[in-house]
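I have placed the structure first, in the form of structure tokens, so that the comments after it can refer back to it.
A protein chain is absent from this complex, but the other protein chains hold their places.
Note that the chains are named A and B in the order they appear, and that numbering of residues resets to 1 at the start of each chain.
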Amino acid sequence: MPSRIPLPPRLAATIVAACSTIVLLAACGRQGDRHARDAQERRIVSVSKQINEFIFAIGADDDLVAVDLTSIYPPEIRKLPTVGYHRALSAEGIVSMKPTVFLTDGNVGPDAVLDQLKKVGIPITVMDPGSTVDSAQMLLTHLGEFFHREQAADSVLAQWKAGMTQLWADTANWAGESRPRVMIIHFGQIANNYLAIKSGSIPDRMIHWAGGQNAIDSVGGMLRLTPELIARAAPDIIIATDVGFDRFGSAEKFATLPGVALTPAGRNKRIYRINEQKIMYYGPRTPAAVRELHAMIHP
Amino acid sequence: MADVDRVSYRVGETVILDDVTVSFAPNRFNVILGPNGAGKSTLLKIATGLLEPTSGTVCYGDRRVGDYSAPALARKRAVLSQRVELAFPLDVEDVVLMGRYPHYGRTPSRRDREIVSRSLELVGMTAKRGQQYPTLSGGEQQKVQLARVLAQIWNYDEPREPKYLFLDEPTTSLDVHYQLHLLDVARGLLDYDCTVIAILHDITMALQYGDVFFLMENGRVAHEAHDAAGIPVELVERVFQVRASRVTDPADGQGLWRFSL
Partner (left out) sequence: MLRRLSYGQSYILLGIILAAALVASAGIGAFTFSPERMFRYLGEGLGWIPSVAADDLGRNVFLKLRLPRVLVAGLTGAVLGVSGTLMQGLFRNPIVEPGLVGTSAGAAFGAAIIFVFGESTALSFATPLGSLAVPVAAFVVSFAATMIVYRLSTSFGKVNVFTLLLAGIAINAVCAAGTGFLSYVARDPQARNITFWNLGTFTTADWRGVELIGLFFLICFVWSLRYGKSLNALMLGESEAASLGVNPERLILQLIIVNTIMVAVATAMVGVIAFVGLVIPHVMRMLKSADYNFLLPASALFGAITMEVIDIAARVIIPPAELPIGIITAVIGAPVFLWILLRQTRSGSVGFYG
């Protein structure tokens, strides 16, 4: 299993390059390979929505030949073919795109797919976004180096950092205000049910910056919702991600979800919709996203 | 010679067979008679070796039934039951071939197939050998079963070995044509070193075809008779709870029974 610990950029790039070369050598049994030599012809298959958003942000999308099903931002990305859902990939489908590199954040399934790609000789690059804004920004830098678009990356990064600085300033102001209880409700398509975001996760941090407090105390990823859970959490505000919200269509209808009507959020109809991709990971859109959240929390 | 020696069969507290000793007459048509619940079926099952008695032994010749291996026993004796449920679409030929299973390993020999043909001929089902079993009428199905059972104990060029054919009310629910045909075939086997031991529900049929009669009552053999005339009328009346009288057919002098309540 590839390492999930983010490494210093130079070291990471060196290791990646070394591994790719070794794999290619092993596959061909010869020195050098026409794929690696042909630096012009890069065909990247990337199956992480965060990485793909960054790639488009730095203008490196020319090299992309295929993405995964959940990569839908920015809208132009939909023109690219997909190799399926990132946790249900098929090695053959990926290989048929003739990638020079398979790029991932490490979250792929089934587990055997990476092994199969290695067997066939496809180089794999894993870039872990980590769990902090800093590590996400480092990911952007890595991508800049990887795609030789360092300048574009630097410029996006600068903008992002400036946005974050501005955001911290505002957050400091907002800290004085009251902190309503906020619950973020996500819709899990695989298990077909609603989930609440727990403390410590990225959306939770954004809520905190936006001036709210997570109505769910427990730490972790996501929690399956039950009416009791919702009632006990008693959120003042509910923010639902797009897919889950759209299943009902409006705040009034969403309030009919069992347990929601009894909460302060349900009674006061303080139910809002936000695009999932803005809050599930850190990116250049984070400052705007946090402001959007703030507007919902303190209108 | 099939000998049942001091056989008892108990289920819990209930005694179904009580110390029964019989010697079935070799190369004869033995008939076990009696009302329902007298233990006829149990006795027959024990005699076939398919049921273990609580006490006592069963011997074929001088060998105990338990000493035979399952295939060897299958080659020695065959059982034809009342009705065999076969819901799968096997061909008639394949059903009869099953009778030869105890005789071959993986593949039937040419002789096995010949015996299948001869058995079908004997019961008159040759024309339908390629037909599917479930499409036959009840009587035809029973004829096929008889052919199978014949094939099972057939050994025509081995030294004359005694064989046993057990019939467990095989003619129930058959019309009279099939009943007679089946019993005719069974009788025909007596000339080939075969002992027939049968339970027949129709007393008239039984008396017409049987040579030796064992009358059972309450788990015991109440009477043994070596010809139809030798069965006491009072005993029949008591055992079957009927009024009985014997009549002689003027055409051939055969004895016939008439019953009433």
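The criterion applied here is as follows: a residue touches a chain if its C-beta (ideal position, glycine included) is under 8 Å from a C-beta of that chain, and two chains touch if they have at least 3 such contacts.
Not measured: the values here are computed from a predicted model.
Considering the complete complex, the chain that is not shown touches A, B.
Screening B:37, B:66, B:89 or B:124 against the full complex identifies B:89 as the residue touching the chain left out. Of B:23, B:81, B:126 or B:208, it is B:81 that touches the chain left out of the display.
Listed for subunit A, the residues touching the missing chain in the whole complex are 27-28, 30, 34, 66, 69, 81-85, 87-98, 107, 109-113, 115-116, 119-121, 188, 190-191, 221-222, 224. Not every partner is drawn; the one left out touches subunit B at residues 48, 50, 70-71, 73-74, 77-79, 81, 84-91, 94-95, 98-99, 101-102, 132-135, 152.
Here is the rule we go by: only the chains that are shown with their structure count from here on.
As a whole-number value, the distance joining the C-alpha centres of subunit A and subunit B reads 81 Å.
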